[in-house]
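With one protein chain removed, the remaining protein chains of the complex are shown where they sit.
Labels for the chains are A, B and C, by order of writing; each one numbers its residues from 1.
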Amino acid sequence: MTDQTQKDFLVEESLRRRSELSSPENRLDRMIEIRAVEGKLQSLFNDGFIRGSTHLSNGQEAISVGIAATITTSDWVTCTYRGHGTALSLGVTPTAVVGEIAGRVIGCVGGLGGSMHLCGVEVGLLPTFAIVGAGYPVAAGAALTAQYQGTSDIAVAICGDGATNIGAFYETLNLASIWKLPVIFVVENNLYGEYSRIQLTTPIEDLAQRADSFAMPGVIVDGQDLDAVMDAMTAAVSRARAGEGPTLLEMKTYRYSGHSRADQANYRPAGELDEWLLRDPINLYAHSLGISDAELEERRRVINAEVDMATEVALASPEPPIADLFEFV
Amino acid sequence: MTDQTQKDFLVEESLRRRSELSSPENRLDRMIEIRAVEGKLQSLFNDGFIRGSTHLSNGQEAISVGIAATITTSDWVTCTYRGHGTALSLGVTPTAVVGEIAGRVIGCVGGLGGSMHLCGVEVGLLPTFAIVGAGYPVAAGAALTAQYQGTSDIAVAICGDGATNIGAFYETLNLASIWKLPVIFVVENNLYGEYSRIQLTTPIEDLAQRADSFAMPGVIVDGQDLDAVMDAMTAAVSRARAGEGPTLLEMKTYRYSGHSRADQANYRPAGELDEWLLRDPINLYAHSLGISDAELEERRRVINAEVDMATEVALASPEPPIADLFEFV
Amino acid sequence: MPKLRMREAVIRALADELESDPTVILMGEDIAEAGGPFKATEGLKEQFGARRVRDTPISEMGFLGAAVGAAATGLRPVVEMMFIEFIGVALDQLTTEACKFRFLSRGKLNVPLTVRASAGAGLGFGCQHSQMLDQWFRGTSGLKLAVPSDPQTAYGLLRAAIRDEDPVIILETRSLYGDRGEVTLGEAGIIPLGKGSILRSGSDVTVVALGQMVKHAAAAIQDGQIDAELIDLRTLIPWDRELVLESVSRTRRLVIVEESPYSGGWGTEIAAEVSRELFGQLLSPVHRITLPDTPVPYAASLESRYLPNAEVIRSQIDAYMTSGLSPEPWWRLEGLARA
Partner (left out) sequence: MPKLRMREAVIRALADELESDPTVILMGEDIAEAGGPFKATEGLKEQFGARRVRDTPISEMGFLGAAVGAAATGLRPVVEMMFIEFIGVALDQLTTEACKFRFLSRGKLNVPLTVRASAGAGLGFGCQHSQMLDQWFRGTSGLKLAVPSDPQTAYGLLRAAIRDEDPVIILETRSLYGDRGEVTLGEAGIIPLGKGSILRSGSDVTVVALGQMVKHAAAAIQDGQIDAELIDLRTLIPWDRELVLESVSRTRRLVIVEESPYSGGWGTEIAAEVSRELFGQLLSPVHRITLPDTPVPYAASLESRYLPNAEVIRSQIDAYMTSGLSPEPWWRLEGLARA
């Protein structure tokens, strides 16, 4: 395959992967896939295969999959540097994600962007944002396009708890409320912004409350429970599509790893991680589907093997040619 | 008098003027003075004597005087381009205010700043801010100095209703709350931001509510009633001095004039101004002090004459020498 | 050809683009109901409706960012920043986000966004409302910046900006809004970005100016005693290298007139490039006439010295031509400042 055919194939594959999420089993598999890809990324980093930074979303997979499963490919999503889960859920392939982070031409941005800048225009993923808060107003703008053009499309902005302390968050909520934009603000409250526990930076506990200042519904959601995420999203999506305006969804969740690759997360109280592991989104969902531990293991095995293969394909792809540096300015 | 002696005199005079506010009659007179100075400024502008822009605070005098009367000269205040009332209340003399706006060396910034940039370091007024929202974090910083140095000083940030839609507002409230800074955020809700009625830009009515997102008390105050302003300030000031943290005070008020000098305020519904004039802060306070209409007229006459004289002194002062352009960079 | 004020030319450019392209929308503070603080959007809300001409809350990060998102997904927003200083609270969205979208999507997305801002000194607005601030935008790949000098360029550059596929900033010198001039409307009136214009041909010295300095530079040389070639740069980023180099290769002398500080002013880039490309061919060093390195003062007497006027420009050009050297700026001659 030429690089171009390869790329076209990946786009088609992204769309197909997205459509798969209508099935519960596939949603489970996608969560497993995210976990597998991130495990792979961590070891590639550890082995010095890839450089820069990386921000794992392990523990938060239900949110990514729940969002992707409740919106369409013509809806737009803005997300942060912690975007592996979102990209994979929306449909971007493991090869395109790993390829990007390895700086290969097969990557979803052809190796120009890197770990913090995934993108999947065909499945609605705008280039992910490495500046905290920057994705909020951009999502509102995407929602404005939909509202203006009279389509029923919506936009979703995904950010962390720490990002609710930055000005752009408030300005966007206000604007979205005044203009009744079809946009959903998803706050992944994983209790930490980098190495700081939320209590050290934020004087309230439930961030959903911050919607009140803008006469906007703010909903607290169990982010470890895929069904709860989907229910909350579905309600917010219908509200948005019906022209009733924006919603803020606070997803209570946890990241299992540190903030970025070097971080051992020693600042976490002992036992906290273990407690959250008891409510692992993959296990919870598998059980709710009546899937046995053995079957779950088998699924993990299969998916891990697929991710291994995808990684090989990604790493076999060349680095981008120097002309690419100048072509997309 | 040389310019320098003139200036020293004005500084002393500012301090004296500030101390006057302990008496209710003087507070009344100060409100009358603000109204008089702004009337003078408007006519100087109309006559082409002075240029640039100007933002009158007529109708809002009780807030300015109420703030100045409840804090000390070692407390710090940040204020906006709509700062005549605040500057005069804090003690800056009419000569220094008019002189600044006329671009004269006798002005409180020696004619370098202009209408939007009054300043009175000796009475705690930091250079006023022409960028909406910019004064919020600076006030928090002044409060941090006090907290750090263990003095009982506090800071007050004064902004408009429209300014509660800008990011710096929220970032500052959050920071002030987390750090329990001795700062008071005063929102002069005069129902308009430039030519836009608040409903067109802000989806809630009571801006005090916006304190909730930061676990901060938010209090609605009748901004036309000097006693109410002083009561609310006094409570917030003691809270701040006691180390209990920041407070948001929403002062309900109204500006009688347009946003700036050219604005005829045609966007206001008929009758709205008239209704607010019924609750004019000067009249209300005069009545509460048992001062008759005749006596009030007499006070106005005397003060107008003083302001006329102050204006003459200001206009007799020369423009600043060119060396000043380079001396304070 | 109608005679229009510059602010009216802006209105016409916006109206013509709103008319010809249904994806064009306008946003900004008080631009709709009130017609804009400088009346540069007057009547557009009445003509095109509140759906297309939108008032915003005071949230520069919010609405500039929303414009970025809208532009990336199918609209062509034109944002008004009332004073260019206000982008100091929202620069991220323009330079770090919008200008990176094409790159970060490997060409799949682009951001056809226009930011109009009033800018410049001369009207007594004080030091936070009187700057040009083009330096904030230099060195950002993917960004263009133009500065009209009269009603025609205001019309033509703005239309070109709105049609451009990438982010463009137009700095409208506030003091020119009331100036009148004949304006060619329609397609013929559109002025391509990146192209300067020779306003007067001459053979002894090239004078390059931008924005309101064009008018003052023109006045400075209008008596014809110096045979100067006057170039209105029109677009600063990217500036018209070919035109300037061609002109200076003939005149062998260059004076740049900038509303920009001596240190870090935009003329340094042109001076550097011309000195490099025409090394050994210049009769005199490139000379820059700039603002002093100070905040913009308020008092009329100071502000009028702060901003180069025709008289100062003339005397500087005279000194340049006579001495063959780059004369010192007035503040050095008067011993007021070193830089």
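Throughout what follows, a residue touches a chain if its C-beta (ideal position, glycine included) is under 8 Å from a C-beta of that chain, and two chains touch if they have at least 3 such contacts.
Computed from a prediction, not measured in an experiment: that's the story for all the values here.
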Problem - Touch criterion as defined above, residue of C:A9, C:A34 or C:M61 at the omitted chain - result: C:M61
Problem - From B:N174, B:S213, B:T247 or B:S260, residue that would touch the chain that is not displayed - result: B:N174
Fill in the blank from the handout: The missing chain sits against chain A at residues 50-53, 103-104, 109, 111-117, 129-133, 162-163, 165-168, 193-196, 200-202, 267, 319-320, 322-326, 329
Problem - Residues in chain C touching the chain absent from view - result: 61, 85, 88-92, 95-96, 99-100, 103-104, 127-128, 133, 135-136, 138-142, 237-238, 260-261, 263-265, 267-269, 271-273, 275-277, 279, 282, 284-288, 293-295, 325-326, 339
Problem - Positions on chain B contacted by the hidden chain, ascending - result: 76, 78, 109-110, 112-113, 117, 119, 121, 126-127, 129, 131, 134, 136-146, 148-149, 155, 167-168, 171-172, 174-175, 178-179, 324, 327-329
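Methods note: only the chains that are shown with their structure count from here on.
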Problem - chain B-chain C separation of Cα centroids, rounded to whole Å - result: 36
Problem - Per-residue multi-chain contacts in chain C, two or more chains - result: 56-57, 59-62, 89
Exercise for the section: Could you list the positions in chain B whose residues touch two or more of the other chains? Expected result: 165-168, 200-202
